[in-house]
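Of the protein chains in this complex, all but one are displayed in their positions.
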Amino acid sequence: MRILVVNPNTTASMTDAVVRAARGHASPGTEIVGLTAGYGVDGIDSAFESLLSAVAVMDRVTTYPDPFDAVVMAGFGEHGREGLMELLDVPVVDMAEASAHVAMMLGRSYTVVTTLARSIAAIEDRLSTAGLRDRCSGVRATGMSTMDVERDPEGAVRAVVEQARLAVEQDRAEVVCLGCGGMAGLDDAIRDALGVPVVDGVGAAVRLAESLVGLGLSTSKVCTYARPDTKPTVGWPLSAHLPGGAE
Amino acid sequence: MRILVVNPNTTASMTDAVVRAARGHASPGTEIVGLTAGYGVDGIDSAFESLLSAVAVMDRVTTYPDPFDAVVMAGFGEHGREGLMELLDVPVVDMAEASAHVAMMLGRSYTVVTTLARSIAAIEDRLSTAGLRDRCSGVRATGMSTMDVERDPEGAVRAVVEQARLAVEQDRAEVVCLGCGGMAGLDDAIRDALGVPVVDGVGAAVRLAESLVGLGLSTSKVCTYARPDTKPTVGWPLSAHLPGGAE
Amino acid sequence: MRILVVNPNTTASMTDAVVRAARGHASPGTEIVGLTAGYGVDGIDSAFESLLSAVAVMDRVTTYPDPFDAVVMAGFGEHGREGLMELLDVPVVDMAEASAHVAMMLGRSYTVVTTLARSIAAIEDRLSTAGLRDRCSGVRATGMSTMDVERDPEGAVRAVVEQARLAVEQDRAEVVCLGCGGMAGLDDAIRDALGVPVVDGVGAAVRLAESLVGLGLSTSKVCTYARPDTKPTVGWPLSAHLPGGAE
Amino acid sequence: MRILVVNPNTTASMTDAVVRAARGHASPGTEIVGLTAGYGVDGIDSAFESLLSAVAVMDRVTTYPDPFDAVVMAGFGEHGREGLMELLDVPVVDMAEASAHVAMMLGRSYTVVTTLARSIAAIEDRLSTAGLRDRCSGVRATGMSTMDVERDPEGAVRAVVEQARLAVEQDRAEVVCLGCGGMAGLDDAIRDALGVPVVDGVGAAVRLAESLVGLGLSTSKVCTYARPDTKPTVGWPLSAHLPGGAE
Amino acid sequence: MRILVVNPNTTASMTDAVVRAARGHASPGTEIVGLTAGYGVDGIDSAFESLLSAVAVMDRVTTYPDPFDAVVMAGFGEHGREGLMELLDVPVVDMAEASAHVAMMLGRSYTVVTTLARSIAAIEDRLSTAGLRDRCSGVRATGMSTMDVERDPEGAVRAVVEQARLAVEQDRAEVVCLGCGGMAGLDDAIRDALGVPVVDGVGAAVRLAESLVGLGLSTSKVCTYARPDTKPTVGWPLSAHLPGGAE
Partner (left out) sequence: MRILVVNPNTTASMTDAVVRAARGHASPGTEIVGLTAGYGVDGIDSAFESLLSAVAVMDRVTTYPDPFDAVVMAGFGEHGREGLMELLDVPVVDMAEASAHVAMMLGRSYTVVTTLARSIAAIEDRLSTAGLRDRCSGVRATGMSTMDVERDPEGAVRAVVEQARLAVEQDRAEVVCLGCGGMAGLDDAIRDALGVPVVDGVGAAVRLAESLVGLGLSTSKVCTYARPDTKPTVGWPLSAHLPGGAE
């Protein structure tokens, strides 16, 4: 089984970390292919950047030349899941949603600890839109940007532990979700410090993608996620027009 | 990996069907062990029967003599998930919840087609309590009891297809969940008739249980699902006191 | 009018306290009969114990030999109300729900002060399932178990007052519900300390049960709470098989 | 115990019917005093009329010369409950809310059958504001105005039965609430026709008021319903200024 | 375009302030006419007073002798919007709702800072009933009554700033609504202190009323807000019966 894991930002080292986490959590026999957004920013911390990444992710996946069985979107709260579901026949699993699905099977309520306060709304919207927010005790921010997390993983562990502890003590959270693709791989250290389950979203998404493929199930094409009609599309894929072409 | 799949009613042939479905959907290398409730009724169609089954299921699982990695509860809307999560250190996956989790990754909204109208409330409660009802377009009943389904699977397929079609056309459902353990194995026939994804809850639960085990995650013990204090418990396990003993 | 008041745990002295509270709040002419669960634990603080009690309560009530007009379930957040409603033709009033009904007629919002933090989820579920949670400002825990409350009523008063004061000051609660059957009889002391209405759930349930009987109303049998079909039930009533038999 | 039952409209014959229903449902020893609004309209079918009645009801009750133990507001969806709770130290029970409280103890969901479609919003608002709408399967209208009901009770029974039957069959309602003070006394005929519990709101409110008095409980004065500060109030009570004076 | 701006209390100087604010925010060419309630209290801080004001406002507006294009209700959380919508063919804009509409276009969530804690419920109800509460991060009280605000505007600014700062820091509010007609004109000082948008409800309501008129739209008369049937109405308009007559 081949799963594409798409990093929505342009930082190749972050793709590497995500792929490492994906491989660490995947079943034996699952091949993980990492993709990096071809345009956009190095770390996504705003809606502008998230919308840009949604298009870059759709662009990258739809121009991938080989067959694959599922796609994992390795961004937390980013846009684009609905678009990719329309365009593909294979399952698409969003990392933020996968985290919530897994967390809800493990405890009464879960918290998300993310990067900047300005990203809280995007994550709440992603969870609400997916119908997964009822059991969320709240989203908390460390104040570190995506690139801060990338540059200082130990500091990120400390900052996540601090917020997660508040979530457990004040909000009655029972499970912690790491709310940033860049936090992939930090789960063990955080769980050791807190004594509650910590969900690595990349791992969660890979396992859920494997489950859907194993069950022989994929996106319903009956209405919302039917393939769009073929229309004249100006400038798509955008990557074909960028310096370096369709890569 | 060994997964216990517990049939909450006392009908051994239904356990067999559930185990067959579980094995059909499990990953290679997963061992499925079927357990049957030691007391209660042959098919659960009421809250009284569901509550009785919750205790019978906890009884059966906690007296199982060998090690295991996860438990799948093969009832749809039955009580007992919270109790079993407290008693065990390994993951517990409820079939109704697993169906919803999987369905929500496949489409905008899902329907549940169940047996009798009187069971709709129990399923709604199970989904609400799990925080999974937002994307449910409604629960519909075929009017066939659990034992009717067991006795007449072809009639059950027809009845489910009829209700599921109404759900797709009138309620805008995009995915169908089979709302009865006894419907295990009917998913292919129903999907062929409808053209929308059909989720077999037993298969979904087995795959999600595998995922949790594979991720190294289990129930949070920080509060709600901590192991109960050891107390003098009169008459527990109940099976030890019933004719036939602890089996 | 005869009302059965069922203590879901096995502690006879707690039944006595509950019966005293019930009689203290009942109308003249109402006969209160106390019943004690025949198996389970001495004080319920978990879902496992609650599910066991649900069966024990159904067992005890359905084997009660004499006629009665209504049943009051003297547990706070325990399972079993739906099952008993199916089995009986007379009204069944749950103590947690009765507390909420009464509290909602007295103020804008109410708090529940219960025993252990691990029980908060069960109470929230009971209130949500009954459609009574909108006006709940939150459930707060004293940290005392049911048996702690039984052993140290004065300490319980102090602990409830402390949490209730926080609820009034921080959560804008205007009415306090005592979230444990074992707190029956403590209401006057707590109200004197706080200056807000304090609802004793046993008293509330008895009065509401009297009201339903007086109005000539009982459980709707049209769908959800219709009597279950008669089926072969293995091992029911469970009490008949336990040491001491049907008592 | 003396309970004031206030008819919010100016039709004395409707007050008589309400008082008859109240007496028919009250406990022995409860004295029912009927009051009629001193200004406003003969039957309330709009928000304008409802707001006018709220003031007339507060006016009438606060100028009642003798002591009383509780007030029942015999309008369905009318304004004024919050105001009266502020002004009085004794319990105030609204007929619409009382109907919902009672109905929720009897079945999984309830419907309200009212007069004109234009009144549906007011009833929904009353139930939502009271936190009692979760279990309402919907409000249905007969198309008969309050005065139509008064003039043609047999036609009202037929019209309510027709709408209630649709609620049971299409909306899965299990209990029926009569959504108009003028329907007081029609409950038996409707129940006989439908086979589901029918709640007469006047009776429900009287019994719940008795319960609150019997429990020694009344409105919380800690915040929202504290007595308003004494201020210069121009023209209050309004009745003092109307032809006929303070009546 | 002529817009009536109705002060629901009897204090003419507060009407003057409201009119000043309205004129300061209105488009060129809009004529603002201030009306003052003819009975009731000098500053509304309770449901009793609010209900009285609703009738006084309807009375004042329906007896206004000249034509007008829209009505602005300059109370925050007061009753009466629904009644006035029924009685008139021109748009009616409630100041609390207008504040929320405008705030929701400016930020992710908004807070309301009002006068006394006892008024929080009324504002929450007004917003809920209008379907505008989802994005409200909470309502906070300064502890100053309406008349306190009128007498000490500088103290009011300080108190609002203090609560608004808590709302921004603790509740993640991004926009502040001034929750009292008497706070009209304080918006600039508060915005300067806080650095977030501050919505003056009177200005917001005037601009939205202008928009509706400009769009050629008015209240739907198809059901809920249809004009009430003409009925014999005892004592209406009440002002005709008060000392000073119909004014």
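The chains carry the letters A, B, C, D and E, assigned in the order they are written, with residues numbered from 1 in each.
We take it that contacts are C-beta pairs under 8 Å (C-beta built on N, C-alpha and C of every residue); 3 or more make two chains touch, one makes a residue touch a chain.
On a predicted model such as this, the values are computed, not experimentally measured, just so you know.
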| item | value |
| --- | --- |
| Touch with the omitted chain, as defined above, among E:2, E:23 or E:108 | E:108 |
| Residue of E:5, E:61 or E:132 in touch with the missing chain, whole complex considered | E:132 |
| On chain A, residues whose C-beta touches the chain left out of the figure | 10, 38-43, 45-52, 54-55, 58, 79-80, 82-87, 117-118, 120-122, 125, 128-129, 145, 223-224, 226, 228-229, 231-236, 238, 241-243 |
| Chain not shown, touching residues in chain E | 25, 27, 91, 93, 97, 101-102, 104-108, 130-135, 168, 172, 174-175, 195-197, 199-200, 203-204, 207-208, 210-212, 214-215, 217-220, 222-225 |
| Touching residues (missing chain, whole complex) on chain B | 108, 172 |
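Methods note: only the chains that are shown with their structure count from here on.
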| item | value |
| --- | --- |
| Computed distance of Cα centres, chain E from chain C, in Å | 44 |
| Junction residues of chain A - those touching two or more other chains | 108, 172 |
